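A protein chain is absent from this complex, but the other protein chains hold their places.
Note that the chains take the letters A and B in the order they are written out, and that residue 1 is the start of every chain.
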Amino acid sequence: MKRFLISSFFTALVATLMLAGTVSAQDKYPSKPINGIVPASAGGSTDLMSRAIEKVWPKYCPQPLVVVNKPGGAGVVATEFVVRSKPDGYTLYLGYGSGHDIVMPHLQKMPYDPYKDLVAIARISVHSVVVVTGTKSEFNSLPDMIAWSKKENKPITTSVSMKAGAQDITITAIAKAAGVNIVTVPFAGGAEAVTALAGGHVMLGAGHPSEVAPHIKAGRFKPLAVALPQRDPSLPNIPTLKELGINVSTWGSVKGIGAPAATPKEVVAYLEATLKKVTADEEFKKIMADLDQPIMYLNGADFAKFLQEVHADYGKLIKELNITIQ
Amino acid sequence: MSKSDNVTNLVVIALGIFVVYHSYYSLRIGILISPGAGFLPFLCGLALVALGFVWRLQTILFKSPPQVENAGDPLAAVCEAEPARLPGSRVKLCLAFAATLAYACLFERIGFLAATLVFMLGWQVVVERQRWLKAIIITALCTAAMYTLFRYLLHVELPSNPLLS
Partner (left out) sequence: MGIFDGIISGFFIALTPMNLLFALLGALIGTAVGVLPGLGPAATIALLLPITYSIASPVAAVIMMAGIYYGAMYGGSTTSILLNLPGEAASVVTCIDGYKMAQKGQAGPALGIAAIGSFIAGSVAVVGLTLFAPPIAEFALSFGPPEKFALALLGLLMAVTLSGESVTKGLIIMVLGLLFGTVGIDPISGKSRFDFGVTELQSGFDFVTLAVGVFGLGEIFYNLEQQGNVEIVTTRVGQVFPRMADWAKSRMAILRGTLIGFFIGIIPGGGAVISSLLSYAVEKKVSKHPEEFGHGAIEGVAGPEAANNAASSSSFIPLLTLGIPGNAAIAMIFACLLIKGVKPGPFLIVEHPDVFWGVIASMYIGNIMLIILNLPLVGIWVQLLRVPYGILAPVVILFTAIGSYSIANQAFDLYALIAFGVLGYVLRKLKIEAGPLPLAFILGPMIEGSMRQSLLMSGGSFSIFVTRPISSTIVALFAIFIVGQAVLAIRRTGRCSKAQKAA
């Protein structure tokens, strides 16, 4: 009898808690805080961009945007969480276009389709790959270093943030295009890779502007090239690889906002308009400039098209360079 | 030594063999001057097998004094010589383990608040066998304190009840 009482008590308790409040009225969107899922841990460049949006967001929306970090599974956990969440506009994906959306699908099986299962809302920024060397290095340009390597028949050691990531692929593409031997040394993340170059332990380094720009300004790094099709707005003085005669360009890593595919059109339109206002905000521009992240807004439709292109580009490059993970 | 040591060192050896197998076939060991993903796991696996055997040898060679030898239940054998072990303690452990596992299952499904209420109440009533009134008071106080601390003072993002929100 006592057992029965206890178990029925629990059943009742759980049932009450689950049913209570289901009758909440369907208010006009947004009627509660919006969760922004970030596929990286706090403190990284994607997180910092999301925090900048979080900070400015309340100026343009009656409900706050709350950043939630889900760094699990190299970002896949976060994206899968968004894909499987209720498509009501209260769960957004911040950082849509990161490495695990545009590079990883070419190398391994994904538990979802990063393009069909998500709807693109807006592009916020592009994190290009910048090639740098230490100030103490005897080389002042990439062609100089390549010429030295060919003449001496010695490899160029280069620190990158991870194996088969955007930076590794870009550097490997440079090696192939210039016909030079470059050894990429992968580290556990961008900060470690940059630290290794700052200590002069490798000859060359690759990093996103947010990682290398502070060191360039501090006179510790010499910038050599940017791997974008055109110059990076946050580092306008650095030539592109193509300008240097090396026919390589990648989009680095893309940072946009997405939502589950079935999110209502009017909700997507509302978010798109809000993000447009956020990216035009003076305070936001100031923070992003401080973070060395260029603002490169694109609306949902154009962003979706852009993502497809970037994805296809990486696919081609990975095939050409024969990059696999093993 | 004891029976449990015998069982455990076999487990260690088995684990070592699995790790060696996995790192050799699924990962890539590489060569010494260019180690692959399986290099360290492979060495670890070999070390486990070797250490497992050393342990086994030790248990056979250095038989401990007979009074520690406690035949029967392998887990009870290694317990310290404890005079005051209550009879229901193993049951209590299992119940506590079950409660913790249930909490993990419920945490995201019914939200932090509901899961914590269920867990605390369950612990007080089922594990500790408190009287209902005391159990409810403890549960209410602890849950309220935890919720205030994490939600309002530390701003932790806790899962809420999917139906409540």
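The working rule: a contact is a pair of C-beta atoms (placed from the backbone, for glycine too) under 8 Å apart; a residue touches a chain by one contact, two chains touch by 3 or more.
A quick note: this is a predicted structure, and the numbers were derived from the prediction, not measured.
Chemist: So one chain is hidden, and I want to know which residue out of A:Cys61, A:Leu94, A:Ala122 or A:Ala164 touches that hidden chain in the complete assembly.
Modeler: Among A:Cys61, A:Leu94, A:Ala122 or A:Ala164, only A:Ala164 touches the chain that is not shown.
Chemist: Given that one chain is not shown, which residue among A:Cys61, A:Ala198 or A:Val254 touches it?
Modeler: Missing-chain contact among the listed residues: A:Ala198.
Chemist: Could you please point out the chain B residues that touch the chain left off the display?
Modeler: Where chain B meets the chain not shown: residues 4-5, 8, 12, 19, 22, 27-28, 33-41, 44, 47-48, 51-52, 54-55, 58, 75, 78-79, 82, 84-86, 89-90, 92-93, 96-97, 99-101, 103-104, 107-108, 112, 116, 119-120, 123-124, 127-128, 130, 138, 142, 146, 150, 154-159.
Chemist: Considering the whole complex rather than only what is displayed, give the residues of chain A touching the chain that is not shown.
Modeler: 41-43, 47-48, 51-52, 54-55, 67-74, 76-77, 80, 107-108, 111, 155, 157, 162-165, 183-189, 191-192, 194-196, 198-202, 214-215, 217-220, 286-287, 290-291, 325-326
FYI, only the chains that are shown with their structure count from here on.
Chemist: How many angstrom lie between the centres of chain A and chain B, each centre taken as the mean Cα position?
Modeler: Taking the average C-alpha coordinate of chain A and of chain B, the gap between them is 36 Å.
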